[in-house]
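Notes follow the structure.
Every protein chain of the complex appears in place save one, which is left out.
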Amino acid sequence: MADNQKVLDRVIIKFAGDSGDGMQLTGTQFTNTAAMLGNDLSTFPDFPAEIRAPQGTIPGVSGYQLHFGSVNIFTPGDECDVLVAMNAAALKANLRHLRKGGTIIANSDGFDPKNLRLAAYADGVNPITDGSLENFRLITIDVTKMTRAALTESGMGIKEIDRAKNMFVLGFLYWMYNRELDYTENFLNEKFGKKPDVLEANLKVLKAGYNFGETSETIADRYIVNPAPMAPGTYRNIMGNQATALGLIAASQKCGLDLFLGSYPITPATDILHDLAKYKHFGVTTYQAEDEIAAICSVIGAAFGGKLAVTTSSGPGIALKGEAMGLGMMLELPMIIINVQRGGPSTGLPTKTEQSDLFQAMYGRNGEAPIPVICATSPADCFAAVYESCRIAIEFMTPVIFLSDGYIANGSEPWRYPQAADLKEFKGNFITEVPEGGFLPYKRDEKLSRPWAIPGVKGLEHRIGGLEKAHETGNISYDPENHEFMVRMREAKVNKIADYIPLQTLDNGAEKGKILVLGWGSTHGAIKAAVKEAREKGMDVSHAQIRHLNPFPKNLGEILYNFDTILIPEMNTGQLCSIIRDKFMVPAIGLNKIKGMPFSTTEIFAKIEELATK
Amino acid sequence: MADNQKVLDRVIIKFAGDSGDGMQLTGTQFTNTAAMLGNDLSTFPDFPAEIRAPQGTIPGVSGYQLHFGSVNIFTPGDECDVLVAMNAAALKANLRHLRKGGTIIANSDGFDPKNLRLAAYADGVNPITDGSLENFRLITIDVTKMTRAALTESGMGIKEIDRAKNMFVLGFLYWMYNRELDYTENFLNEKFGKKPDVLEANLKVLKAGYNFGETSETIADRYIVNPAPMAPGTYRNIMGNQATALGLIAASQKCGLDLFLGSYPITPATDILHDLAKYKHFGVTTYQAEDEIAAICSVIGAAFGGKLAVTTSSGPGIALKGEAMGLGMMLELPMIIINVQRGGPSTGLPTKTEQSDLFQAMYGRNGEAPIPVICATSPADCFAAVYESCRIAIEFMTPVIFLSDGYIANGSEPWRYPQAADLKEFKGNFITEVPEGGFLPYKRDEKLSRPWAIPGVKGLEHRIGGLEKAHETGNISYDPENHEFMVRMREAKVNKIADYIPLQTLDNGAEKGKILVLGWGSTHGAIKAAVKEAREKGMDVSHAQIRHLNPFPKNLGEILYNFDTILIPEMNTGQLCSIIRDKFMVPAIGLNKIKGMPFSTTEIFAKIEELATK
Amino acid sequence: MSATTTSAEDKKFTSKELVTDQEVRWCPGCGDYSILKQVQTVVPDLGIPREDIVFISGIGCSSRFPYYMETYGMHSIHGRAAAIVSGLKCVRPELSIWMVSGDGDSLSIGGNHFIHLLRRNFDINLLLFNNEIYGLTKGQYSPTSHEGKVTKSTPMGSIDHPFNPIALALGANGTFVARSMDRDPVHLKEMLKRSHGHKGTSFLEIYQNCNVFNDGAFEIFTDKGTKKAETIIIEQDKPLIFGHNADKGIKLEGFKPVIVDLNANGNSANDLWIHDEKDLTKAGILSRFFDRPEDGADHLPRPFGVFYSADRSCYEDGLKDQIELAKSKKKADLDSILKGRETWVIG
Partner (left out) sequence: MSATTTSAEDKKFTSKELVTDQEVRWCPGCGDYSILKQVQTVVPDLGIPREDIVFISGIGCSSRFPYYMETYGMHSIHGRAAAIVSGLKCVRPELSIWMVSGDGDSLSIGGNHFIHLLRRNFDINLLLFNNEIYGLTKGQYSPTSHEGKVTKSTPMGSIDHPFNPIALALGANGTFVARSMDRDPVHLKEMLKRSHGHKGTSFLEIYQNCNVFNDGAFEIFTDKGTKKAETIIIEQDKPLIFGHNADKGIKLEGFKPVIVDLNANGNSANDLWIHDEKDLTKAGILSRFFDRPEDGADHLPRPFGVFYSADRSCYEDGLKDQIELAKSKKKADLDSILKGRETWVIG
């Protein structure tokens, strides 16, 4: 490689354009190419809130952020180094996320008077010509013109030609970052194999973009980002919702029970339904119910029938499931309730992320209705976390709530995927014949779990329901002592799970010290990066990330008591913080962000620094 | 009065019989007569869980407990002094609640072999003849025979005659407690005015019971219970659900807005619907919706239309309302959500009482959706508490959750009812014309409340919805900063209410000391009685009862910090306790009872004593 | 529910063996007792092993039913039984699933699941005990209570126009729609068998007397003095005849049902409306015999029997087909999906 090339240890690129500009595809291609080269990475798409907001406007901007590097990458990144702006709206919407001195790659055709007006720039103002971007490195390319030029002889129509614009940009970026084209070429071959002219056009434009970099070398530097020191193994890239679907299928295979999904579509959970619907050959049933209540009730029916039953939704839909979740808990049937959290309250910000449904998961039911709660910390982690949720549901005969969120659901990262053979099997408490002394539907084992007696087994005919039930027999009981006993028993059963889950570990730092940053769910990456940086700067800070929110790992209290200050960053007003304060009587403090967006590393670092220097 | 009569300062009578035996009526009559005589009192009915469980069985027993005295009475009482048992099942179900040495008035006819069998006594066992009740004073009366004898000449059929049995018992008790018959005579006159033979029969049997006491004086002592030192004024007896209905009507009158109730029947809330349906002449609309979701949504519609809108339900129904409550909060429209709590979880114990929906009220929604929560402390207090709920809803443009429970809903007590003229008026933030500078639907006043602009006002046409909205304009906004601002604003608005509610006061005891018993809702009476007793015995204990659960009164923390120990008795596993620990970081401890029944004074006293002597 | 095919020997059990150890707790005189008895009489004859039978209910007096049936059972939450049976049938199509519900449970809070169940046509039997009242909550009007009905929640009379459950079920694309009553054990048993025999969602409305909160709601249909004049039993391929001496018939004038006197001159049973369960339009007319009568129209008897019965594929069959097809086309290889399309190796 030429020696005027700079070696960087990480780069953040934001691809932004109109919904129709193909930025998601462009981003994914660059991502996969980076992955193949051994970079560590993390991505996050940024969809418009509307189905298709008007072309050229700010609400219509679709973005894709990629953070890749030769070092370990924990988040999609804070401020970006490079902003690809296919039109004026894309620039306007994203400029504030570009670091000072960062590079803008602007498609000049997207800054014509019409686009400028749609992006609501003042009359006569054009940011790419008026010098207002002097704090940045501006690379203006007339992508449309170039693309058309490359395809003059293709015989294709203008509309079709213009659709290849994103390949030009991709090609140019491949040049800039010294990437091979072969991954994308293969992809195009597969995708357009049956349409040779479209294929050829795309390949041509991709190369044209690359060559444009080569030939006009003056306008941009080239960079090298070397492979990252990742654990050896075979990797793939995966998004959170995808990993959730795979985790469910894997669990289904490993407990030997067919998977039943009862769901009603809702952003950002719907993709799990879409995904699972493709796995019918694994015996997966996806049932699109008439509403969320029907969805969870179908799950109760399927669980009664002896299957691995799951429902997926997001906040407003979960709210509707509260009553039936109580029934599931009372019946003591296994089921998994997945909440891919989004911005609330009410309809809120459907396409944005938030962690504000923790209280709902813990307390959002009538009566004393404890349900285990588990969360995932990253896109790939959805796999393990949902697998664990299934295990607990099945082994303890209980509903389990699994919390994901819009950030990890749509974000992606490399995943050293497991081998099927390495996944631990688990099995249901099935009872297949009448035990000596007679069958007692609510007789408990050492886990306090009851037997799973499914229709079809002779002699185990029995009735269950939502009224309070007598210990062991499960018959209706209005006895006051029995009620208290059973309420305590159901609580004890959930608490018992703590004996069957791993102890809390520290992600980073000493076991005793000044500051512990305690996180849950998708804040993992940002906290990890911030704590790493703080420790590198010599601050006394450790990091623990909770997966098991109910019950907590048995040693959590011990860990907390070893620190002077507990800092809990959350994308809500402080829900875990409340629970920790209540349970452990430690004056934990919150760092709260309620902007529909994940934390940046900087934000968390700043808070740590503030606390460390106090 | 004869001098062999004993003066008592309080008596607890439990009337128990088969559902068809008329025990509720008997109890109510005795209660009202006691009230007229100036006794303080408290009552609690104990309905069978089934509509009509089989006659003669334990599930079919219907009870009514009355506690009356010449001293202040705070609860329906713990163990009873007198147990009226109309049949064997009634005895069996209630004997454990009778104090040693207490009196049993048994209807011997209800202890025939059939009844004994239905009550599941062992073959040949009859408790009223086998001496097993020797620790009690047993008065056996063949009520059926006596009643029939009194009415031999009435010309009525046996079935009809037997229906008057309860009057015999009532007459006998009137004799025992030196009560006049006139209140009940008047009642019978009014009730059976149009059926002279039924009237005469009832009067006759009532007197026969009284005379039976007179003539067979040897079998029982007579007692005198003098009037209680109650605040001067005019009183009536009232049940909690009745007081709730009246409070809503009073609020409607005092804010000048018609009342709209949207509800779906559910035990134990339904009586509020029944009651309000009778007040159409007050402009009250009761709308029985198709389900709980429709009920609260109709309320949202009515609130948008400018009315005082209310929905009533119990735990499982409230669970269904969660999503719509979030919408109500987002729209910032006033509405009152009433939860008459019952035994949970799931269908639980529908006819029993519990306080286990506090978490649901505080946290049972998706996203950050704070809603004020208010509770009532006694049957009569439902009036003031729901009135206050209406005021806050209307003045702050917010949904308000009002928590009652089965215990106070069906219990009764004397009420020094207010005069209409003394009730404080309040009014809605209506806006009736376009303000200078234009109309902003989410512009806030000093209470952080927004204007109520109802359809029909020219120039104020505007749209509201569940998506996040921009400050002031209320237009849809996806802006991250605005979202955080609005989440904080909605929280601040609820917190602001603390400036407009009374400071927390102590019910009893010093402002600083060893133990504070902190209660909420219907535990008031039992705590009050227990603390009084403990203080009389010299223990350093105070009592505070919270009405405003969200936000808490501003001085609550101060009060808590003045005590070494905070004891929180709750009919749940410790929900307020969690919230207090979280908010104030005080190691409050819980006294928890989850038996579908209220606390007894003894239970609370015992815990205070334990803590005081530690 | 359609018949299953297990060997006859396996299945033998008696009505008594369907009785549970739980005390039946309906009010004395409640119509639910009779329905329970008929169900317990019919079920052993259906040739299904007891362990393959499931009764699922919502909440209400009627919904107590499963506790009294010694089969598998679930007493769920108010209005949701239809959704629960749907899920169960998806995964266990071989079971004989019976749903028991009330007019409030299925037509008020559960209305949505009710109509969706019918359109999806899961092969289950839905017994709706219609007592035109909320029994368990002690007497509020229900979506089938007639206008003007005075109840605890309507002291001045109901102003809600009621549903016509049969018409609603037809409108929701139900494939089997029938009506019977608690006080006609013979007819009820027949209808239970027919419901079982139909492959698809069998909707059986059963008029049930709530003698505590709505006593006599159906008295004219059950009382000896009025029954024959006020009811008509509809049977496949039979003319519509009713009356104390089977002396009245119904024929169609255009779309208008009119009553003819079979004793009068020139009227013959041959001219009468012949019942055809396959005819959706006629089923629609039958369903409207009692509401919306046009001015001057005849007062018609209430029909009992199978209004409509049609074949349509069941959801669970489509589901099974798709899963089998998918399985036949593609191997379920967990490793291959964990791996995905693209991987790379590090180290």
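A, B and C label the chains in the order they appear, each numbered from 1.
One rule holds in what follows: a residue touches a chain if its C-beta (ideal position, glycine included) is under 8 Å from a C-beta of that chain, and two chains touch if they have at least 3 such contacts.
In this text the structure is predicted, and so the values were computed from the model without any measurement.
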item	value
Among B:Leu151, B:Val225 or B:Cys297, residue touching the chain not depicted	B:Cys297
Contacting the left-out chain in the complete assembly, out of B:Pro113, B:Gly155 or B:Pro418	B:Pro418
Selected from B:Lys114, B:Lys145, B:Lys195 or B:Lys280 as touching the chain missing from the view	B:Lys280
On subunit B, residues whose C-beta touches the chain left out of the figure	32, 35-36, 38, 227, 230-238, 246, 249-250, 253, 258, 260, 262, 279-285, 287, 289-291, 293-295, 297-302, 304-307, 309, 323-324, 327, 331, 417-420, 455-467, 475-476
Chain not shown, touching residues in subunit A	50-55, 57, 59, 264-267, 270, 273-274, 277-278, 280, 286, 288, 290-292, 316, 346-347
Subunit C, residues in touch with the chain not shown (by the definition above)	109-112, 115-116, 119-121, 143, 156-157, 159-164, 167-173, 255, 279-282, 284-285, 288, 291-292, 310, 312-313, 315, 318-319, 322, 325-326
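To be clear about the criterion, only the chains that are shown with their structure count from here on.
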item	value
Computed distance of Cα centres, subunit B from subunit A, in Å	47
Distance from subunit C to subunit B - Cα centre to Cα centre, in angstrom	40
Residue numbers of subunit A (touch at least two other chains)	293, 323, 327, 465-467
Residues within subunit C bordering two or more other chains	59, 77
